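Shown next, in structure tokens, is the structure this report addresses.
With one protein chain withheld, the remaining protein chains of the complex are depicted in position.
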Amino acid sequence: MADNTFGKLFKLTTFGESHGAAIGGVVDGCPPGLEIDFDFIQNELNRRKPGQSEFTTPRQEMDELEFLSGIFEGKTTGTPIGFIIRNKDAKSDDYDNLKDVYRPSHADFTYEKKYGIRDHRGGGRASARETAVRVVGGAIAKMFLLKQDVGVIAFVSQIGSIRIENELEELSIKSVEESLLRCPDLQSSAKMEAYLEELSKKKDSTGGIISCMIENSPAGLGEPVFDKLHADLGKAMLSINAVKGFEYGFGFESAAMKGSELNDSFIKTEDGIRTETNFSGGIQGGISNGESIYFNVAFKPVASISSKQTTVNKSGEEVDLEIEGRHDPCVVPRAVPIVEAMAAMVIADHLLRQNAYTKL
Amino acid sequence: MADNTFGKLFKLTTFGESHGAAIGGVVDGCPPGLEIDFDFIQNELNRRKPGQSEFTTPRQEMDELEFLSGIFEGKTTGTPIGFIIRNKDAKSDDYDNLKDVYRPSHADFTYEKKYGIRDHRGGGRASARETAVRVVGGAIAKMFLLKQDVGVIAFVSQIGSIRIENELEELSIKSVEESLLRCPDLQSSAKMEAYLEELSKKKDSTGGIISCMIENSPAGLGEPVFDKLHADLGKAMLSINAVKGFEYGFGFESAAMKGSELNDSFIKTEDGIRTETNFSGGIQGGISNGESIYFNVAFKPVASISSKQTTVNKSGEEVDLEIEGRHDPCVVPRAVPIVEAMAAMVIADHLLRQNAYTKL
Amino acid sequence: MADNTFGKLFKLTTFGESHGAAIGGVVDGCPPGLEIDFDFIQNELNRRKPGQSEFTTPRQEMDELEFLSGIFEGKTTGTPIGFIIRNKDAKSDDYDNLKDVYRPSHADFTYEKKYGIRDHRGGGRASARETAVRVVGGAIAKMFLLKQDVGVIAFVSQIGSIRIENELEELSIKSVEESLLRCPDLQSSAKMEAYLEELSKKKDSTGGIISCMIENSPAGLGEPVFDKLHADLGKAMLSINAVKGFEYGFGFESAAMKGSELNDSFIKTEDGIRTETNFSGGIQGGISNGESIYFNVAFKPVASISSKQTTVNKSGEEVDLEIEGRHDPCVVPRAVPIVEAMAAMVIADHLLRQNAYTKL
Partner (left out) sequence: MADNTFGKLFKLTTFGESHGAAIGGVVDGCPPGLEIDFDFIQNELNRRKPGQSEFTTPRQEMDELEFLSGIFEGKTTGTPIGFIIRNKDAKSDDYDNLKDVYRPSHADFTYEKKYGIRDHRGGGRASARETAVRVVGGAIAKMFLLKQDVGVIAFVSQIGSIRIENELEELSIKSVEESLLRCPDLQSSAKMEAYLEELSKKKDSTGGIISCMIENSPAGLGEPVFDKLHADLGKAMLSINAVKGFEYGFGFESAAMKGSELNDSFIKTEDGIRTETNFSGGIQGGISNGESIYFNVAFKPVASISSKQTTVNKSGEEVDLEIEGRHDPCVVPRAVPIVEAMAAMVIADHLLRQNAYTKL
């Protein structure tokens, strides 16, 4: 029960329930002297928050962020950065009828098995609201990475069975935020929107895939055995609510390929030695090789659907369940900044870990 | 560079290079009083070792395991269990010609970027030989889990593009070891064998998928935020050499599904409350729910192929490379015990972590 | 720079500077279902706070504690307990003249060497105000320990060169809080008060020793090698501001003793096997033996004295320094609850760590 900290040198600790007083976090191990762009952080939070479009839940989380420590005259001091986001629009009574019900594919049952007690209001600690804290931590990591010229960009590449066809190189990053669904292929985006409207009417939901790229990561990040760079990225992604799978480079597809097709030969270039192709996804033997890192994250459909479902309550009695309120038919667009945040924290952490051994 | 330890309470530390004096490990945090079945451990090692069949490399690693501590009169004492496996069949001279060459899709280049120095013989620390140590740690974890009635079973479900068609429930576990390739669907296994023979002739290689099931895991394991049970399983799997992807439950497929299709309703049964279906893969909100846990692990083709490849050496000069010796056309069958070992250690660790809070 | 977390299973993360918006913390890994006595926690904070008597600084820290998460309907839920204490009486301008001055035996100089930047107001992160957060964490640990019948009691045993003469057994715990200085030997307490009044007039300060006892700790706590119970207690104490030494059992005195004098023989009693004497201080081989654990913690005099001192500023220019405001002539009485808090967290952590392996 002591797992609410992520990272080894660049660390984030999170706390807070959906309908408690506040959620918050502590970033520990951020380098000192980093200038903080508060607007940037708020903007990252806004990208995650519900109510951005007709496809996201109308709950007005204000996400008003307050920093409490670790920043002095606009710069980090190297001491822990504590921050909170108060929970404002919390109508706990809405949840009284769910107090004893085990919602299908939610964490109600497992929390009770684990703890013997739970804050049932709005999913409590299991609510995706916790990820707002990760977005703050990730925004700070991104600012640090930016100083090192490293960029982290994610986008929606699949919703339901609609998948973008383009190769990574063909996509324009600018297009990501042009799409309501954060899908840079605007044609696919339009199809996805139509599909989600249809699902909304049917009170149903669907999943999707987010793709992420890390540009300009230096070579040498990641540890060769247990803390392989992709293993830490994978854990980070799998820790996000509703994620069911992670793959990097050619991922699951590579299972069916041949070594002769997939091997990346080294060549000499003006920038030094590089790989001719990048089928490996920028990581070899668990360590970054200086090429772009790319990976996919699979999300299941939201478990909260408004159509009627049958389940049981604590006493084992069958109950019919209609989850009230409007819910996102698909959380994937809002999860884009969360994927970026977790990726940024992993890279920041490994940058510091590798830096511990350089220029000695 | 300090990442060679895995786990929080049940921990494994590994050391050793392919062609050094020995590889070895330390299991720290194993419960005291556990009876050790040495034959079982050796058998697990045998399942991983090369030279088992015509599809595995003929190198005769003896894998003679020596325990050095932590076991007294056949039982664990609760103190760290140190063990080594000497490297015997180590012809380092074979590798002299590879000293300065960056083999395609190997870790030669990235190790040098990270450390500035490397033991090039046989892949050094990056060699899959390191995983023998994990199999020993996993075997001890399995014995502990067995006492708790928890079983961990993995098998090959895909090689190249040949995939078993059966549902999980239809498969007979006994069939796994009947198949040379550890594929319990013997018809598929035969097709895979034919495919591998063909690849061998072409000096090429392929990848595959291993599926794993954890039976009878108690509910309540896993931590709800960062150390979600599937996040720790995912990291464990992604830390295995050549793994490119991890998914649990319906994984990547769930991205295209609807909430109404995928939700697992709770029902009352003679065994208490359970889920009617198990699309979630035995884990909800990061915590086990008492149903079977199942997941897939994707392996890329072996990078070591005998056909001629072009790459560069340290100085950036183009070199033609023909990797000598016979190499597995597909490592996936030998990786089955490694997948089981890592899974067993994750579950053992989380069992202890949860037990810390029970019966207080 | 990532060290603001203490403990392995029962963990406390702290953040906050003396004159920032707030200080706060996160208790992670507290067992679920623990009833929280908020008055008890506030009372512990009051015991630490300045302005309790003429011997403590008059700054009115209100120490108004707000819990933000992890407690539901008065009980812990097993999720992280976040809390903050706002900084109210913060006149930062008072500190402007100290911005560039390195106060003697303060952390001004070392923070700047470490971070290259610092929040100079009131000592920033180095202020003892940070320990209020520890007192909250410790109060929660104490409530957990109380349920296990374990008690943690500290008191002042020396101030300046005035030392209590009594044996531990002769002291009445009730007397601790009867003494303004938390010294249960009221005669010594009176002498200490007189001495401190005298020092106050001379604008000087002095140190002291706090003794601590842990009663009824079960046998078996502590790990035999690096995490010996007394090693973790020692680290906990040495992490408190102004602490210069730690000893347990007969401590430094035992250096001059003989084995024949100091060995604790085992005897059979109605309560089972116990030691006849308890010179060891309740810990043998790093593991508690069920007897009372006792140790001493040495504090140096407060570095903030009002008499004139000479030092240099950032540019190396000599400056005369008169630290304004009234400062405690001796912080030791206020440090009593901090010592208890840190001890309680160490014992709670080790209780959980040992419990992970019991009743399996």
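Every chain is named by a letter (A, B and C) in the order it is written, and numbering of its residues begins at 1.
In this text, a residue touches a chain if its C-beta (ideal position, glycine included) is under 8 Å from a C-beta of that chain, and two chains touch if they have at least 3 such contacts.
Values in this document were obtained by computation on a predicted structure and should not be read as measured data.
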Using the touch definition up top, pick the residue from C:L65, C:L145, C:A298 or C:L351 that touches the left-out chain.
C:A298
The one residue from C:D28, C:D63, C:E193 or C:E247 touching the chain left out of view is C:E247
If I consider the whole complex, including the chain that's not displayed, which of B:I23, B:L65 or B:L98 touches that chain?
B:I23
Footprint of the hidden chain on chain A, which residues?
9, 31-32, 78-79, 147-148, 224, 352-353, 355-360
Interface residues of chain B (partner: the chain not displayed):
1-5, 7-11, 13-17, 20-24, 26, 28-33, 66-70, 72, 75, 77-82, 84, 114-119, 124-125
Write the list of chain C residues that the hidden chain touches.
1-6, 14, 102, 104-107, 109-111, 113-114, 125-126, 130, 158, 160-161, 199, 204-209, 219-220, 222-228, 230-232, 234-236, 238-239, 241, 244-252, 254-268, 272-273, 275, 279-281, 283-290, 296, 298-305, 307, 309-312, 316-318, 353-354, 356-357
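The definition used in the following text is that only the chains that are shown with their structure count from here on.
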Central subunit by CA centre of mass proxy:
A
Can you compute the centre-to-centre distance for chain A and chain B, using the mean CA position of each chain? Integer Å is fine.
26
Rounded to the nearest Å, the gap separating the Cα centres of chain A and chain C is 39
In chain B, which residues are in touch with two or more of the other chains?
224, 353, 356-357
